[in-house]
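For reference, the structure discussed in these notes is given below.
All protein chains but one are shown at their positions in the complex.
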Amino acid sequence: MSRRRILVVNPNSNEAVTRGLDEALRPLAFADGPEIVCRTLAEGPYGIESQADVDGVAMPLRRLVEAEDADAFVIACYSDPGLHVCREGTARPVFGIAECGVLTALARADRFGVIAIRQKSIRRHLRYLRQMGLMDRLAGERPLEMSVAQTASGEGTLDRMIAVGRELKEIDGAEAIVMGCAGMARHRRSLEEALGVPVIDPTQAAVTMALGAVALA
Amino acid sequence: MSRRRILVVNPNSNEAVTRGLDEALRPLAFADGPEIVCRTLAEGPYGIESQADVDGVAMPLRRLVEAEDADAFVIACYSDPGLHVCREGTARPVFGIAECGVLTALARADRFGVIAIRQKSIRRHLRYLRQMGLMDRLAGERPLEMSVAQTASGEGTLDRMIAVGRELKEIDGAEAIVMGCAGMARHRRSLEEALGVPVIDPTQAAVTMALGAVALA
Amino acid sequence: MSRRRILVVNPNSNEAVTRGLDEALRPLAFADGPEIVCRTLAEGPYGIESQADVDGVAMPLRRLVEAEDADAFVIACYSDPGLHVCREGTARPVFGIAECGVLTALARADRFGVIAIRQKSIRRHLRYLRQMGLMDRLAGERPLEMSVAQTASGEGTLDRMIAVGRELKEIDGAEAIVMGCAGMARHRRSLEEALGVPVIDPTQAAVTMALGAVALA
Amino acid sequence: MSRRRILVVNPNSNEAVTRGLDEALRPLAFADGPEIVCRTLAEGPYGIESQADVDGVAMPLRRLVEAEDADAFVIACYSDPGLHVCREGTARPVFGIAECGVLTALARADRFGVIAIRQKSIRRHLRYLRQMGLMDRLAGERPLEMSVAQTASGEGTLDRMIAVGRELKEIDGAEAIVMGCAGMARHRRSLEEALGVPVIDPTQAAVTMALGAVALA
Amino acid sequence: MSRRRILVVNPNSNEAVTRGLDEALRPLAFADGPEIVCRTLAEGPYGIESQADVDGVAMPLRRLVEAEDADAFVIACYSDPGLHVCREGTARPVFGIAECGVLTALARADRFGVIAIRQKSIRRHLRYLRQMGLMDRLAGERPLEMSVAQTASGEGTLDRMIAVGRELKEIDGAEAIVMGCAGMARHRRSLEEALGVPVIDPTQAAVTMALGAVALA
Partner (left out) sequence: MSRRRILVVNPNSNEAVTRGLDEALRPLAFADGPEIVCRTLAEGPYGIESQADVDGVAMPLRRLVEAEDADAFVIACYSDPGLHVCREGTARPVFGIAECGVLTALARADRFGVIAIRQKSIRRHLRYLRQMGLMDRLAGERPLEMSVAQTASGEGTLDRMIAVGRELKEIDGAEAIVMGCAGMARHRRSLEEALGVPVIDPTQAAVTMALGAVALA
């Protein structure tokens, strides 16, 4: 019997992000557990920032999910593009990282905060949280107001994340923090240490859930 | 460096339940992953059915959590007894299986149903769901109306679970099912197959989340 | 100055549905008011029934909205496909008929019911209602369980709508009814007469709102 | 057959307000559409500011609605006085401007803000929003803290509205603004232009809905 | 110093109801406690059944509250007519029996049920419960479908109340029952005994709260 496989799809076409996912997920790749494969969506835009970016990858993701025979899929973008249409297209579990990031935070503490890249994505996130019926436990969401490029490479990213995380914790009352982007994972541990509350990387959270679903299937 | 360890505590004193947990969690024990240890709470009652049973194990659980040096704890009773007091007593993650069971169902489908052992525990579960702020996605909860002993040993348990699960799915609109008890795990796969929707064993769900937290720490 | 124009887009490619819209909207085409133009989306499927149908027309709708210079747009499908991505693409108002249908019902009575074509679309509608934050006033949603073809042509459609509407009113407590489909308009008046409560055709509701927005701009 | 008629009732006895309504509604009076008639409630107080003002006009409004034979009624005060008792007294549609203002904002954007005249009316508005079940989409409500007289005649009114509207948009996250008073209509267009988000005059919103109801009856 | 006084106003003009209140409240009239005086509103209709009945007594109640110098007021009708306008008119506490009945039930059990006189009043009650923000703990509301006259005098009233109460308890899950009318008090004890859960008479609940407010002032 062949080894089971979790397919993590980066819906943007930035290979550096995919490599970052790969590295962030290594601790979850157990010798006798499912293989974790990260894939770049060829049709994706360079970054997913607008609603058009989100909606434009839904059908390409659906086709990918239908074409691949992984045991579980993870859509690695904090807007969960195409989540429902992908679920419709396969009997295998499909996980969205925004959903899993928030749900995992809720398993750790009562009220959660979210660090967003930019102010304008917060509106989309709030609408999505309302759809998920999870607003009652939101302490707050605050933006870094940095570009994706800056957060990926910039020196000051961690400092800025700590500053925003402290506001979420001290002003808004967050007891756990969700990093609202697929590309922040390498700062997770430092941020958690600085803030003293659980910090959740959403892709790690989703792959953890996928791992359980595949191992127990 | 010693191997990491997830301690799963069965708060009732029924060793057969603990052995059942042990078996149910084997698929999550990876060769190079954390050790998963199941433990019976010596001070626990034979079964946890009343509010006194729930509240009576809170402080014993707290003491156990303070005394043990596991990397994460799982409280394996669907009432999540002592969850907050245990969290207060340790810097390590503490997971409740009811919370994790429901949150994991929410990562798989929009609305979930719960199979309870008995009608009278549903009140307590509803109050807890309201505390968790997750009522908006509850499709319904329905009881087996069997004793814990019956569900553990009885022949007809699976049939009854399928019947109740069908009502949750077809009448209440549940798209995922949570098994509302720590002792139903061995029926999970058959039930999922019969119902055609994801079925979540709450202890497996909690240990999966603990696995992620420990692996990524 | 040229006459103002409301563009009503039927996202499925069934011209008969578009002609039905045209007829249903005639009472709102005032001599000195905006022109109401109904258009079939060339890229649309023959009917919009699945999530793939919904998500598949989002980007084609966006391109249409960007290409046309109407003063307001109405997306005439009860799943409001592409609503947010279309809004992002134009400064002109874009209305979704599901949203407008429900909001118009709320302007007439306290609790509303929805007549759906099929059971399986109810899940999508409920998720959308939760996103809209309007669940608190939902009395219930019930399906006709007829095919779109049947509802379009069938003799018994009105009878079935009356039966379902009565259940919504008498069992669920609905005080206004939303017809959960773009193709039921010709039965609106008869249904309202039979039920004795306001019955809202969602396309008419959306075009009414568009009419106001355009007239007052 | 005689021309259809929408009766807009100003529940205060200030004729200047009624004339303002008349002017604000002119764009909705189509040549072949329903006549829009604005009427001052003789029994009304000079302005509606207190709860006694609100409750004191309920029964006079009921009697007016029973006595007049309009095809639809609009109660033009942002507290929707007498709305339910008027509905009980006639089979014709009765619209409240607060309800319609908010519902129309919800058809344009995800979260709305309200500009109130005074702080003390905000409490009443919040209680009413809770009754309507629409709190989940409220971004915020902020007062001008001007008297009705000042807002009606004052030079600085628009400037103050823009300042308050900016706070609603930038601090509270409102994506559409409802003017929380029947007498602000003449500033709607300038305010919308200044803020760059839809601004809803509630009387115009209610008359638009009435127009649809009458045209489609 | 003169004895303190709680004024209980029966907003209908049926003196028999007022006498019934008087009797029901006797156990709360302590020798050294406030005097409890029941008064019939002269301007009230014979029974309060319609929205016009409710709204028609608001201003008469306001005038009464302004004219009398009681230390606290209780409005003894399960629609809480005029509650807010009365509060505006006096610095003394004003209690509504619907509000106090529900709040008192919530102090006794998690979820409550309401026995209404008639189906049609349930709509008004639900809208009011939503305004109070207390829907989350409502198990259900069911009607006796008897006239006020029947409930006042009829032999079978208690039997019917027990039957409806059992449905609320067993089908809807109510753990406490509110009697949704000012005229049912004499059945409270028998009903409580028959159902085995707390049964709240709303006027007694409101006068209890008034007693506390007056004694502690």
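Note that the chains are named A, B, C, D and E in the order they appear, and that numbering of residues resets to 1 at the start of each chain.
The criterion applied here is as follows: a residue touches a chain if its C-beta (ideal position, glycine included) is under 8 Å from a C-beta of that chain, and two chains touch if they have at least 3 such contacts.
Just so it is clear, the structure is predicted and the values come from calculations on it, not from any experiment.
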Among displayed chains, the one left out touches A, B, D, E
The one residue from B:Pro27, B:Gly56 or B:Gly173 touching the chain left out of view is B:Gly56
Can you say which of A:Arg111, A:His125 or A:Arg142 touches the chain missing from this structure? A:Arg111
Candidate in contact with the missing chain, chosen from E:Gln51, E:Thr157 or E:Thr208: E:Thr208
Spell out the interface residues on chain E facing the chain that's missing from view. 27-28, 30-33, 93, 95, 99-100, 103-104, 106-108, 132-134, 136-137, 188-189, 198, 201, 204-209, 211-213, 215-217
Provide the residue numbers of chain D that touch the chain removed from this figure. 122-123, 126-127, 130, 135
Interface with the unshown chain - residue positions in chain A: 110-111, 136, 173, 175
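Here is the rule we use: only the chains that are shown with their structure count from here on.
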Under the touch definition above, the chains in contact with both chain D and chain E are C
Please work out the Cα centroid separation of chain C and chain D, and write it as a whole number of Å. 25
Distance between chain centroids, defined by C-alpha means - chain A, chain C (Å): 34
Two or more partner chains touched - positions in chain C: 127, 130, 133, 136
Which two-chain combinations touch? A-B, A-C, A-D, B-C, B-E, C-D, C-E, D-E
